[in-house]
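Each remark here refers to the structure printed beneath this line.
A single protein chain has been omitted from the complex, and every remaining protein chain is retained in its original position.
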Amino acid sequence: MTTLQATTRSYVAHEYPLWRRLLLTRETAIIAVLVAVVFYSIGNVENFDGPLTLTYLLLDTAPILLIALPMTLVIVTGEIDLSVASVVGLSSVLLGVLFEAGYSIPVAALVAVLAGVACGALNGFLVAYVGLPSLAVTIGTLALFRGVAAGLVGTKAVTGFDDRWTDLATAKIGATGVPVVMILFVVLAIAFAFLLHFTSFGRGVFDIGLNSEAAHFTGVPVERTKLILFVLSGAVSALAGVYFTLRFGSARGDNATGMELQVIAAVLLGGVSIFGGRGRLHGVIAGVLLIGVISSALRLEGVTVNVTNIIIGLLLVASVMTPSVLAALSGLASRRNNRGPSPSSAPVGVGTQER
Amino acid sequence: GGDSESADGGDGGSSSEAVSITMLPKNLGNPYFDTSTKGAKAAATDLGDDLEEVGPETASPDAQVQYINTAAQQGVGALIVSANDPTAICDALNEARDAGTKVVTFDSDTDPECRDLFINQATAEGIAKVQLELIAEQIGGSGEIAILSASANATNQNAWIKMMESELESNPDYADIELVDTVYGDDDDQKSFDETAALLQSHPDLKGIISPTTVGISAAARYLSDSDKKGKVMLTGLGTPNQMREYVKDGTVTAFALWNPEDLGALATYAADALATGEINGDPGDKFQAGDLGEYTVEEDNSVLLGDPFVFDESNIDDFDF
Amino acid sequence: MSQPTPATGPAAALELRDVAKAFGAVVALRSGSLRVEAGSIHALVGENGAGKSTLVKIVAGVHRRDAGELLLDGRSMDFGSTAESKAEGIAVIYQEPTLFPDLSVTENIFMGRQPVGAGRRIDRAAMHTEAEQLFRRLGVHIDPRRPALGLSIADQQIIEIAKAISLDARVLIMDEPTAALSGVEVERLFAVARSLRDEGRALVFISHRFDEVFDLCDTITVMRDGSYVDAVRTADTDVDSIVAMMVGREVGDLFPKTPAEIGETVLKVEGLSSTGEFHDVSFEVRAGEIVGLAGLVGAGRSEIARAVFGVDRYDAGSVTLAGRSVKPHDPRSAIRAGMAFVPEDRRKQGLVTESSVARNISGVIRGGLARAGLLTGAAESRSAAPWAGRLEVKTGALDMNAATMSGGNQQKVVIAKWLATNPRLLIIDEPTRGIDVGTKAEVHRLLSELAGQGMAILMISSELPEVLGMADRVLVVCEGRITADIPRDEATPENVMRAATRSSQEAAS
């Protein structure tokens, strides 16, 4: 008997106990793998336990760690941003050109980041408001931003940034081998984790990824949210570009070419669903570090970069395949007693957006 | 007779422990560096050192830095580098040196303060001079010429190009020769090939091309060899005999220059060993034995000069195999 | 509650025995049974959500049955894909048109079976002529060369019919083919259907319109809550007994409408128009009033509702809520003004099914739940629990996915989500589509209770009994125009249907 007077019926908040909700997750699995790989390497890879390892690992993965943060949110909404590495290149070049023109690093960096915001805004506008597929748009801007970067400096490099800044980029926190740039990362990571997991905006991000129509019907500002995310992605990528430039003390049009693939690979590896709607930041961070540790260990073993690429590729494919493989297996199991999901279903197309 | 030299190379107390050397060329899959590594490996065996070649797929400094870092982590005795960017890899090199690794640059130098020794394949003057002489002779002393270089921020390439430009300005013999364009093939075979095509197109009256990079000259030669410009547009520069042989034979190219990359790699390795074993510390005036290459002396700005470039042509090309 | 299956005589063209299918926790089909003889037209009736379409999709091989038997001419079948059922001569017209918008009408009909000439080259000329013949047979004029994109739902339905006929199948199943058709089009369709029957084919016809069912069909199978109820010859029965079987109880107590006193105007819609959807729509809804929006499927009622709430754009007109004008195409402004919208399609529009019950219920108000900008799952559960309780949502825990719940409970969650915003106007599109009879009654009781408390309610429904049973006033929509405004006591099935098909019949005559 339904009535609007409060009733006796009450509900438990959670189906499963806390430990289950924490431990039996994709994220925990990735973290476990990460830990395992680290310990294995310490045990079996010569010099991996050396003091420099951590420093170099973090220095190398810092840009990917940074970009992975906004990329996670973008992919959770079911979109994708392939242009991030080109934004890195563009901001790097802008930093260099402005520095050559005599501007101070902070000013140049600020302009570079603003440029990143503009790049993100362009992506976001075309995707959210014009309604174009983000895959196509960002393939286009990938070429565009990289082209502008290359156009500005050709294949020459701007170097000779003053040491105060280049040293800062590689400086360590006191005696710990941890680079200073990690402070920036930790701050951003906390901010993004808060945004994604503990705000109404973040809930909207997930809703859009799971069912953007329903999100629209419940008053989630779908367009604006997507725009904001692409802008964030552009800004952080530009920031990463500044770091990248200062770390190598050289601004080149081809800086960080192909990094978008590493970022996306890491994000998906970290348990974010390419279909959108699923993913946690700590998983992503673990994913980035996992790739970083593996390549670092392999380099120490003298394994060439190509093998590393194969492994990253396999990891990527494996990580996205596992859910469907499991589903298929259970499907087969149930198929025998004549149950199972819709038999023939269309392969999912580009990205995850609907027309 | 390698033995006697290796004995010499060995004195200075180095014969005791084997030095671990990492060889880091601009990128892998580049025949020029394959050859220099070949020489380095030979020298290493001669010295009883163990030498490992690592390197990025593409000639970019950030990729190179990771390998320098790794070398530092491994604490190798010496690191032999051909720099993709004079500054970008400096910090990494210095960190490696702080970790006790000796750094020898070859082929393409870094800023002097980031390395212990630079093995100079030939002076910029020498290279510029020989290439200009060759092209001038081939085009009969007058006409438009262009340069097909590697990447626009390859230190050595730019140094040579600058030299050639000033030489063209100053030297009266080259008064009628006009340098109309400089294009970049990024040491990428396909790009160099297409750049050559574009070059001939935008400059119909082109008489000659100088390509001071082995990838570039062979790509350019291949394009010319079956174009109607074959024999009309002269091509010279720096190339390896094996790559150029057929084009010299079919008349696309009359003569080109190069030092012997094999010797270059070898010399770099002997130097690295000498540094690592403390036989020298890279100061001007230091002398060291480089196997059967003989004795070398460290010059000003801590560099060692391999020698004058060598000109290959129809008559002598078959005597070489690299 | 499943009765014994129909008497088994000589092998029927198509027969299903106690077929079951569940989607997660949603049991779409408990024990569906159906027996269709060759050379006959068989009606399959049942309320929304009775499981008719699911049954059809199992025959077609879209879904795999969890249990039960499927027999063709006595041979047991297990279709792994629609291709297989097609190969067995089964043609299906699905409830929702499934066309390829980019391709021409003709290609849509002949895809995969195009007439080919030398070198297996498609013979387009022949294909177009065939299409034209089909359309002539159906007595409609659609250009075979035009793209399917932008066809009206009616035309899309006709293409589907042409497609199915051209297959010249042994078994032809039509899931609500007439829902969007005008009288004339329906008549032509029936003519074709009869001729097919006389050719000795077996036809299954699904419809909510009894006049059609009794006009066309030889036998009727009734379903309720995913189960077979009974199969009767049309000759031996009448509408009331069929309805009784469908609903499982007297129709009366399904619609506990308690009269509430009507207050001042809450919603005012003026001259609302949207190209291709609806034109110059004006109406009012007052406090305590339930206004029913009736019409054929595809009439544009949902579009009107969506435009009013702001999820769709509109070209002209204005929407005012309690004196406040509502920004066009801005659901947030509508929500702020006190509007709530329970949409037509629960799984696609109403819920984020992959998200938890708690998050769904607190979905609209969560902005206000944040403490110092920090929104926690605990806060969400705390605010969701009472509403889940009040609507007696049946779920284990609040963090279970809404997808795991039955259609009825999902609908309760959607309603709870909107009541949580305590709105002045509730727009509810197809409030009871696809939910069991029990829940249906609850929802109706809830609606009249809300009205009683002075809430204004705009209810869209394709079920005449529901409209007539619940509404204080019935607005009839036909081809995007409001063609009648009938007060409760004057509303009859006849005058509503007349208004719902008026203009199309004018067009025909």
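For clarity, chains are labelled A, B and C in written order, and residue numbers in each chain start from 1.
Everything below uses one rule, namely that contacts are C-beta pairs under 8 Å (C-beta built on N, C-alpha and C of every residue); 3 or more make two chains touch, one makes a residue touch a chain.
The rule we apply is simple: contacts and distances are computed from a predicted model.
**Student:** Leaving aside the chains you can see, what is the UniProt protein name of the one that's missing? Options: "Autoinducer 2 import system permease protein LsrC", "NADH-quinone oxidoreductase subunit M", "Na+/H+ antiporter subunit G" or "Sarcosine oxidase subunit alpha family protein".
**Tutor:** Missing chain, UniProt protein name: "Autoinducer 2 import system permease protein LsrC".
**Student:** Can you list the shown chains that the omitted chain is in contact with?
**Tutor:** Listed by label, the shown chains it touches are A, B, C.
**Student:** Who touches the missing chain here, C:P101, C:G263 or C:G438?
**Tutor:** From the options C:P101, C:G263 or C:G438, the contact with the absent chain belongs to C:P101.
**Student:** One chain isn't shown here. Among A:V38, A:A150, A:V178 or A:V222, which residue touches it?
**Tutor:** Checking the options A:V38, A:A150, A:V178 or A:V222, the one contacting the hidden chain is A:A150.
**Student:** Just one of C:V116, C:A316 or C:L374 touches the chain that is missing; which is it?
**Tutor:** Among C:V116, C:A316 or C:L374, only C:V116 touches the chain that is not shown.
**Student:** Mind pulling the chain A residues that touch the left-out chain?
**Tutor:** Its contact residues with the unshown chain are 80, 126, 130-133, 135-137, 139-148, 150-151, 154-155, 253, 261, 264-265, 268, 274-275, 304-314, 316-317, 320-321, 324-325, 327-328, 342, 344-352, 355.
**Student:** Pick out the residues on chain C that sit against the missing chain.
**Tutor:** Residues of chain C in touch with the missing chain: 60-62, 81-83, 85-86, 94, 98-103, 107, 111-114, 116, 120-122, 124, 128, 132, 143-147, 149-152, 155, 275-276.
**Student:** Which residues does chain B use to touch the chain missing from this display?
**Tutor:** 28-31, 33-34, 53, 55, 57-58, 183, 188-190, 193-194, 197-198, 200-202, 204, 218-219, 222, 226-229, 242-243, 245-246
Methods note: only the chains that are shown with their structure count from here on.
**Student:** Based on CA centres, what chain would you say lies at the far end from chain B?
**Tutor:** Ranked by distance of C-alpha centres from chain B, the top chain is C.
**Student:** Measuring from the mean C-alpha position of chain A to the mean C-alpha position of chain C, what distance in angstrom results?
**Tutor:** 42
**Student:** Express in whole angstrom the distance between the two chain centres, defined as the mean CA positions of chain B and chain C.
**Tutor:** Their C-alpha centroids are separated by 76 Å.
**Student:** Going by the touch rule set out above, which residues of chain C reach two or more other chains?
**Tutor:** Not one residue in chain C touches at least two other chains.
**Student:** Okay, in this complex, where on chain C does chain A touch?
**Tutor:** For chain C paired with chain A, touching residues are 61-67, 78-83, 311, 331-332, 334-335, 341, 343, 348-355, 358-359, 363-364, 366-367, 369-370, 373-378, 381, 385-386, 388-392, 395-400, 417, 419, 442, 445-446, 449-450, 453.
**Student:** Going by the contact rule set out above, which residues of chain A touch chain C in the complex?
**Tutor:** Interface residues on chain A, with respect to chain C: 1-15, 194, 198-200, 202-203, 206-207, 210-211, 213-219, 221, 277, 338-344.
**Student:** Which part of chain A faces chain B closely enough to touch in the complex?
**Tutor:** 46-48, 50, 52-53, 56, 59-60, 154-157, 159-160, 166, 170, 244, 247-250, 252, 254-257, 296, 299-300, 302, 304-306
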